[in-house]
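Below is one structure. I have some questions about it.
What follows is part of the complex, with its chains left where they were.
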Amino acid sequence: MAPVSQTVRVKVLFFGRLKDVVGQSEESLDLTEASTIEQLFALYSERIPQLAKYRSSVFASRNQEFAAWDAVLHPGDEVAFLPPVSGG
Amino acid sequence: MTTVLYDDIFQLVREPIDPHSLIDHVRAPEDGAIVTFDGFVRNQSHNRPTLYLEYEAYESMALTKMRGIAAELHEKYRIHRVAIVHRLGRLEIGETSVFIAVSAPHRADAFGACRFAIDTLKRTVPIWKKEHFEDGAVWADGELPPAPVATPRAKPAS
């Protein structure tokens, strides 16, 4: 059978200064094709150009674990973009 | 797979932290040493007077990371119990933002584990601090996680 294209619904979270830049802390997003975390961030950077300059200092998590930027997203994943942490 | 259960405490709280109840929790007659770390709000940051701080967290991940730190402490050190509590929301000068208590039979383990816990928390637990000054507020410069994340390239799609 040929693969059936279907949307991948993910939850996307922004924290710290990224939340301020994006203007929201959380949204659900339907990706029309299999995407990596890198591609997801690029999608937001198209929408909000000033986000791009944070790319080098941002960390990503998937399902509450630090994740690689080339990790491929699955339906139901929770992805977060995290500035360098400053707790303590 | 073995599951080891420890009677540790991990909390994110919005009210003032009570160190005494945490110390009482980790204290047991088979121990001989408790080391605590109390991090609290300084009255200045880079020589600018601070008005107050605000902390926010990615709460579910922060709690997972705090639990992970405690598990690592039990692997690396001969300790008895750990309590790690971080406060969120608005904090005034002098208020405790993070409190860690570690009990152990011997002091070297208690010191090593407590130091490891706060160092690791500051690098890996997703919590962010906004510093409010007379003339505005800024997100504090943060710390980078310790090591690059491995790429799970070899993992087949399921």
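In this document, chain identifiers A and B correspond to the written order of the chains, with residue numbering beginning at 1 in each.
Just so we're on the same page, contacts are C-beta pairs under 8 Å (C-beta built on N, C-alpha and C of every residue); 3 or more make two chains touch, one makes a residue touch a chain.
This one's a predicted model, so the numbers in the text were calculated from it and none came from an experiment.
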| item | value |
| --- | --- |
| Stoichiometry of the full complex in this file, by chain label | A x2, B x2 |
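Definition applied: only the chains that are shown with their structure count from here on.
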| item | value |
| --- | --- |
| Whole-Å gap separating chain A and chain B, where each centre is the average of the chain's CA atoms | 25 |
| Partner chain B, residues of chain A touching it in the complex | 13, 15-17, 20, 57, 59, 61, 64-68, 70-72, 80, 82-88 |
| Contacting residues of chain B [partner chain A, same complex] | 39, 55-58, 60-62, 64, 86, 97-98, 118, 121-130, 139-145, 149-153, 157 |
